[in-house]
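So that we are looking at the same thing, I have put the structure below in structure tokens.
The complex appears here without one of its protein chains, the remainder shown in place.
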Amino acid sequence: MSRGAWLGALAAALVALPWLAGEFYVNLTSQVLIAAVFAASINLLLGYGGLPTLGHAAYVGIAAYVSAWFFLKLGFGHWLTAPIALAATTLMACLFGLIALRATGLGFLMLTLALSQVLWGTAYRWVSVTDGDNGLRGLTRPAPFGIDLDDSTAFYYFALIVTAVSIWLMARFVASPFGAALRGTRDQPRRMAALGHNVGLIRWVTFVYAGFWGAVSGLLFVYYHKYIHPVSLSLQSSAEGLLAVIAGGSGTLAGPIVGAAIVVILKNYVSAYIERWNMLLGFVFVLIVVFMPEGLVPGLRRWWAAWKARTK
Amino acid sequence: MQFWAIQTLNSLALGGLLFLLSSGFSLIFGLMRIANLTHGALFMIGAYIGASILKVVPNLWLAALLGGLVVAAFGGLVERFILRKLAGNVLGQVLVTLGIAFMIADFCLIVWGGDPIPVPTPSYLQQPLRFAGLAFPTYRLVVIGIAVAVGIGLYFLMERTRLGAMIRAGVDDMQMARAVGIPVSKLFTTVFCLGALLAGAGGIIGGPMLSAYPGLDADMLPLALIVVILGGVGSLVGAFVGSFIIGFVYTFGVALLPDLAYVILFLPMIFVIAFRPRGLFGKFAA
Partner (left out) sequence: MTITRRKFLQGIGAGVAAAHAPWAAAQSDAIRVGLATVKTGPLASGGLDMERALVMYLRERNNTLAGRKVTLSVADTGGVPAQARTKLQELVEKDRIQVLIGPLDAASALASDDYIRSQQLPTISVAAAEDMTQRKLNPWFVRPTSTSSQCAQPLADYCAKTLKYRRMAVMADDIAYGHEMVAGFQRVFEDAGGKVVQKMFSPLTVPDYATYIAQLKTNVDGLFIGFAGSNGFRYLRQFNEYGLRGKVNVVGGMTALDEAVLRNMGDEALGIITACWYSAELDNPVNRKFAPAFRAEAKYDPGFYAAATYTDAAVLEAALAAVQGKIEDKKSFMAALRKTNVLACRGPVTFDDYGNVVGNVYMRRVERKDGRLVNSVIFTYPAVSQFWTYDPKAFLANPVYSRDWPPAKNLES
């Protein structure tokens, strides 16, 4: 089956899901979609930029908290809180990018971790704003064009549309000349600099762009759960996103989506049957990194190609 | 006055414990360029194993040695069979250590349950030391002493033994070390085992102070990271100095500015990486 056929089948299945499966599975898929946007945004940095980030949950958190705060404390409607949240997060990403990009490789990883830990600690301790460990609740979902998103099917389609648009835009970004330059800085930063590209600027722009999409997934997250808690900013959340990208295959478009599906399903579904699912998550992860280090999607493609070649 | 004196001693004790934790991390990071995110979990499982050994062998020091050896053996297996397969894939090695940390944490939950396990202080050290109107736990003073002793021991290892020379060579210039004929694979395994030994034994020695509880790994790992980045990767002096600096920063920071505790803790690390990536005594940037 060609790629187009695969995509078409997937799209059809996603659109038809509410008729095929019950409410629980629709909700589960909504969560997969939210995680997919998050993973895809990490992938911009990791897969295409060569910059491993362990603090991306910070953007989810800022967007969610800003949206919640403006809604709860100032009574703004969603059509206002959403752009404010996105703008605030993007600004934060600008600032964090300036700091984090002073290093690359492991230093960059540590800096992103440190910055997100600072935010996490602040979310916990700045009780007057974030209500600390209580989290912010009493939130609502937006009602675009008057459609009530409290219904799981309605929300599912909303999330599906947002996810599709996000992924499409990220794909365009990656395929553009800027995306090519980005991949160049991943593979050969010195050569790129010698050719006259501003490597730092390219990386910074990507960082901010990735932060923006992290914010989008953060808004979807807070709309879905109608609740935000500091744990969503924690190292655990960032690590899960990173795991999803690595497991699925960084540097591909489909990889993060597959990885996100794996992590969400393991967390929410398998955990009902296997108590120590954390161990399973770690184990699956170790297996993938060791035997399929390029990730599940490229690895499976490789196996598929090898099998086809053998059976010729 | 009493506050300052006790807090200073607290800082030193915490610093000593951090040194036990981070010396191994620094060595592994420095030589093998692996940020071993399993290190916190090794510390934790060391504490748990020590608590169990103590039920059979009521001598803390012996338990620390035995437990450390068990953790070292485990570390060796991880290095030999998993990390070596990912040679050259630095990111992959870091991520695999993260996955193994998840597994160890859940394993500890299965075997030892969700309650914290107390590690009893040796009875002859249980009474607080009273001097100048202060009372301070004797055991914590002993921990400071142990950290200094281990530091001296490691110093001798690095400066006066062949193994130490090989390690230093590897940290300075891996290519040349290989060219000169140093058996790098065996060296890696040895160093990883040594780091795991220090972490595991550190967990047991820290047991009377912290106990063994689920989440200990997540509490200790960021501290190790901060210390090593601050002090400089691959430098034992850096780990030593960094541990005590962070001990002070944390203890006084929490007491004087509790709301900003997390910010205070991570700020040094952010500054270091952003403006002096080598850290205080490091040989190269993280």
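A few remarks follow.
Going by the order they are written in, the chains are A and B; count residues from 1 in each one.
Please note the rule applied: a contact is a pair of C-beta atoms (placed from the backbone, for glycine too) under 8 Å apart; a residue touches a chain by one contact, two chains touch by 3 or more.
Keep in mind that what you see is a predicted model, and the values were worked out from it rather than measured.
Annotation: of B:64, B:220 or B:233, B:220 touches the absent chain (contact as defined above). When the whole complex is considered, the residue among A:38, A:59 or A:124 that touches the unshown chain is A:124. In the full complex, chain A touches the omitted chain through residues 22-24, 27, 31, 124-125, 127-128, 131-135, 137-138, 150, 221, 225-227, 229, 231-232, 267-268, 271-278. Counting over the whole complex, chain B has residues 3, 6-7, 10, 13-14, 106, 109, 113-118, 121, 126, 128, 130, 135-137, 139-140, 209-211, 213-216, 218-220, 250-252, 254-255, 258, 261 touching the chain that is not drawn.
We take it that only the chains that are shown with their structure count from here on.
Spacing of chain A relative to chain B, judged by their CA centroids, is 32 angstrom. The part of chain A that touches chain B in the complex is made up of residues 52, 99, 102-103, 105-107, 109-111, 113-115, 117-118, 120-122, 124-126, 235, 239, 242-243, 246, 276, 278-279, 281-283, 285-286, 289-290, 293.
Those residues of chain B whose C-beta lies close enough to touch chain A in the complex are 33, 35, 82, 85-86, 89-92, 94-96, 98-103, 105-107, 109-110, 218, 222, 225-226, 229, 258-263, 265-267, 269-270, 273-275, 277, 285-286.
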